[in-house]
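A short worksheet on the structure shown next.
A single protein chain has been omitted; all remaining protein chains appear in their positions.
Moving on, here comes chain A:
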Amino acid sequence: MSILFSKDSSGANAKSVNPLQKFIYFWIHNLRQIITSIGEIWRTPLASAMTIGVMGLSLTLPATLHIIVKNVQSINLEWDSASEISLFLNDGLSEQQISSAIRRLRSYDEIDELRYISKDDAVTEFKSLSGFGEALDYLESNPLPASFIVTPTKYHKQADPAKALLAKLEKEREIDFGKLDIDWLARLNAIVSMLEEAVITVALLLMISVVLIIGNTIRLSIISRKEEIEVMKLVGATESFIQRPFVYTGIWYGLMGGLVAFLIVTFVIWWMQSAIGEISGLYMADFHIEGLTFSEFGALMLIASGLGFIGAFWSVHRHIKEIEPDLD
């Protein structure tokens, strides 16, 4: 593109290219800039390592918190019985009444599953679980009520909807009363949602700091290459041509920081696995921490490189414009 001279005059920049060629050249050139911008990181290895390290550590905290929340939630899901509702039936119901009640309750949208435990079943279960079942043999009649064990649908397992469902079920005429260990569930849910809030807050703060760190690193890199930038401006480089390598460097910082965070998180999980294995062994529970999935790793890298991009872009826009060339 020639501004001052038309193409036919005196051979100035007489090279003309079609749009396709231009497009291809653009991408070839970008690719070259992407690769050489890694070199920029090697140019100042210590400063770069520090930036990447700080980034990695900053991203490790939210990533670790995320894993904690995820695993606590999975505990929550595993202990389904916590959100089972026990409904005790009135005494003296006929078989027919019970089966019609079962049919009616099963048609509820809120109910996923319903299990009927007859008076006889209750006795058998009591005998096997309580350890003093013989005591029942001394009674004349079976004192245990028949019951329904209701598993609500996923939504209605949450504290408030579960409570509402219980109240609704208790109004059924066959039901004497129901029971739901709602407090325990409510507490766990509260803790989980608090942790989630904490993760979001901490992540947000640390992301801002990551952007600032990258922005500052890029600023220093721009200052150290002031002379080069001036020369490029003098020989006709556009702002975006000069800015691009710095932005790529920012993205590389982000990716490397993300990778560091991933490695640290993986190490932490591996480290805690054995300790947790011991505890869960004592409780005879089969529990292990679930680490970062592949898509979560992808998200981490995407966020990290995105932050690198934002930091670099912001810095580059502020500082490269400030550099005005002079003749000497």
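Note that in this section a residue touches a chain if its C-beta (ideal position, glycine included) is under 8 Å from a C-beta of that chain, and two chains touch if they have at least 3 such contacts; residues count from 1.
Just so we're on the same page, contacts and distances are computed from a predicted model.
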{"item": "Which of \"NADH-quinone oxidoreductase subunit J\", \"3-methyl-2-oxobutanoate dehydrogenase (2-methylpropanoyl-transferring)\", \"Integration host factor subunit beta\" or \"Cell division ATP-binding protein FtsE\" matches, in UniProt, the chain that is not displayed", "value": "\"Cell division ATP-binding protein FtsE\""}
{"item": "Selected residue (touches chain absent from view) among A:Ala167, A:Leu234 or A:Ile279", "value": "A:Leu234"}
{"item": "Residue ranges of chain A at the interface with the undisplayed chain", "value": "1-5, 9-15, 17, 21-22, 25-26, 29, 227-228, 230-239, 241, 324-328"}
